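My structure is below; once you've seen it, I'll send some questions.
A single protein chain has been removed from this complex, and every other one stays in its place.
In this document, chain identifiers A and B correspond to the written order of the chains, with residue numbering beginning at 1 in each.
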Amino acid sequence: MELFTNQVLAGIATGAIYACMALAVVMIYQAIDHLNFAQGEMAMFSTFISWQLMQWGVSYWAAFAITLVFSFIAGIAIERILFKPLTKAPVLTNVAGFIALFAIINSSAGLIWDFTIKQYPTPFGSSPFLGSQLISTHQAGMIGVTVMLLVALYFFFQYTRIGLAMRAAASVPESARLVGINTSWMIALGWGMATAIGAIAGMLIAPVVFLEPNMMGGVLIYGFAAAVLGGLTSPFGAVVGGFLVGIFENLAGTYIPGVGNELKLPIALALIISVLVVKPAGLFGRHIVKRV
Amino acid sequence: MFLARILRTTALVTAVATLTSGAALAQKKYDTGASDTEIKIGNIMPYSGPASAYGIIGKTEEAYFKMINDKGGINGRKITYVTYDDAYSPPKAVEQVRKLVESDEVLAVFNPLGTPSNSAIQKYLNAKKIPQLFVATGATKWNDPKNFPWTMGWQPSYQSEAQIYAKWLMKEKPDAKVAILYQNDDFGKDYLKGTKDGFGAKAASSIILEESYEVSEPSIDGHIVKIKAANPDVLLIYTTPKFGAQTIKKTAELGWKPLQIITNVSASVGSVMKPAGFEASQGVLSAAYAKDGADSRWADDAGMKKWTEFLDKYMPGADKTDSSVVYGYGAAQTLVKALEQCGDDLTRANLMKQAASLKDFAPDTLLPGVKINTGPNDFAPISQLQMQRFKGEKWEQFGDILSGDVAPE
Partner (left out) sequence: MSAAEEVVAEGHQAVAAVPKRGMTLGTGTSLVVLAALLIMPIFVKNFIIFQMTMLLIYGLAVLALNILTGGSGQFSLGQSAFYAVGAYTTAVLMEHFNVNYALTLPIAGVVCFAFGFLFGQPALRLSGVYLALATFALATAMPQLLKLNFLEHWTGGVQGLVVTKPDAPFGLPMSQDMWLYYFTLVVVIAIYIFAVNLLRSRSGRAFMAIRDNEIAASAMGVDVALYKTLAFGVSAAITGIAGSLGAIAVQFVAPDSYTITLAISLFLGMVVGGVGWLPGSIVGAAFIIFVPNIAEGISKGLSGAVFGVLLFLVIYLVPHGARQVAILGQKLAGKLRKN
């Protein structure tokens, strides 16, 4: 029983990583209606920017703030320069563009900062949290930040004019244009916000997994899985999905005899697919209405 | 008339030239890829893709050969180093190696990286009788001169290193319960096998848990929690650097203090122990054959001084904490040594023969006492290691230099 509780707690701790990334995934999905494969790399690059600032002597929170602003602007710039020209191109061509962006960012980061892993500081410390050695104060802080982000996003999308406009632009672009929303800029804004949230995720994840150009490869797979499980249209679902994936994975690795440990990722993914077969829009996603 | 004289003179000159070059041919022997002025060496490295962190090895070797060329080359010949990207994909490795052999016409393929890529090209190169020299992987199978006379390893094999740990544990901690964390690939499984072989009959009773992880996992915290629940006395960490650092950090965070032994691959001070935290790393054991570029202990070492000078001049800005830079330098130096021994007989057969007759050769970057020895039946150049313990901010070697040759099956 103790092992079970421990694995659940450890799962929550790891799940916080996935939840954080899943939020960024949902954000971009709300803005552009598909997934951005380069999102993990963009988060990694932002994290390196903040690391570099700290190397130059900037304090943690100053570096944090500068990185957020930088990421927001960089996100908008990437959309305006690289993806706006592809608006009329087929969706699959856009996906190829994401893959190209992935390659460019990953390779450049490797050249600028090398591939050796780097220690990344945490503002929360890494002592045991509330007497439990399984969750460190950093991980608790990470969960706290994720929840705060979630609440902020909820209010943004539900109650602010710009949040509502952004949702309208993503889901019914024609009608949104008719009521005077500049849908093109809404998409750019969505990119900016998603990149900034990704940067927060990266800066929170880096103290756990260490900073290096390939640090987000695995995280993004889990982040996608979490977001899809929770429902791509629901920030709340994405966060819950993140924790569920973390717990699933640990329990599968511990309790399924024989292949459980070797196949914990495939088992977790298979479970997600089974959920999707029953609920195709994810646990908390809105239902799909099919029309001709 | 005048014309005829010129013609006659030309004929004479040609005849003399033919004679002299004929005499030269008697001493100088070349295969494809070597000539009076040039030695062409091929290489494949993962410059892109998941293992791109190792790409720096290829760049170090390229820079090293440039230094050799600037110093006049090898017996007057310049090295042309052709290196291609295989993205750590075996099919791409085959394509690139065939390009090296059939299109670039290299003399030998040197230090290709990765067990999967080397397995994919081994049969082809041996069939073509082209040296697959000093491969950059620690699998045991490269030391097999009978079946693969054109393939030779370089670094100590993973299995022999693991055997050293097992034997040390049996001697120093005979009753210890041992848990193993390993990466689920050729590298991790070789260590697992070596450990079991080292424990021999005691393997079943000593090893209480074998836990594997996938390289795609972002964090291995869940595995550490599971291992801790089994409560072993010793944790063997057979991981790549990132996961090694995570393991050391996590065990410290859990307030758990087993005896930890980490693979040589992840024993780098700069890229593992420091990120994991020096405090958490105290007392961790490992084994080494090379010096550590980030270890202040070697600041006055003659060999490492040469290494630093080389880096400052030929690779300015290179990350000195990266053990791959030390690795590439040592491997390149070994090749240069073998080529020097070839003299003017630059045939593929002679290159293999010279590579297989290195005696007590000590590259600048190897630990004092560790020497390269090869023979017709010994294709494992480095087979010595020394145990070390992490103390303060550096490794301290202890005990004798151990030899751990493992014969392939």
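The rule we apply is simple: a residue touches a chain if its C-beta (ideal position, glycine included) is under 8 Å from a C-beta of that chain, and two chains touch if they have at least 3 such contacts.
In this text, all values refer to a predicted model and were calculated from it rather than measured experimentally.
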Statement: Of A:T5, A:Q158 or A:S171, the residue touching the omitted chain is A:S171
- request: With the full complex in mind, choose from B:D85, B:D221, B:D322 or B:D364 the residue touching the hidden chain.
  value: B:D85
Message: Among A:I73, A:L111, A:V147 or A:I162, exactly one should touch the missing chain; which is it?
response: A:L111
- prompt: Taking the entire complex into account, which one of A:Q139, A:T233 or A:N250 touches the absent chain?
  reply: A:T233
- prompt: Touching the missing chain, which residues of chain A?
  reply: 29-30, 33-35, 82, 85-86, 88-93, 95-97, 99-104, 106-108, 110-111, 167, 170-172, 221, 224-225, 228, 232-233, 259, 262-263, 265-266, 269-270, 272-274, 276-277, 280-281, 285-292
Query: Please identify, in ascending order, the residues of chain B that touch the omitted chain?
result: 47-50, 52, 55, 58-59, 83-85, 87-92, 94-95, 98-99, 101-103, 114-116, 119-120, 122-124, 184-186, 189, 214, 216
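By definition in this document, only the chains that are shown with their structure count from here on.
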Task: Using mean C-alpha positions as chain centres, tell me how far chain A is from chain B in Å, no decimals.
output: 38
- line: Residue positions on chain A within touch of chain B in the complex are 2-3, 6-7, 10-11, 13-14, 17, 103, 107, 110, 114-119, 126, 128, 133-134, 136, 205, 208-210, 212-215, 217-219, 221-222, 249-250, 253-254, 261-262, 265
Task: Name, in rising order, each residue of chain B that touches chain A in their complex.
output: 48, 50, 52-53, 55-56, 184, 211-212, 214, 216-219, 221-223, 225-226, 229, 241-242, 245-246, 253-255, 268, 270-272, 274-275, 277, 319, 321-322
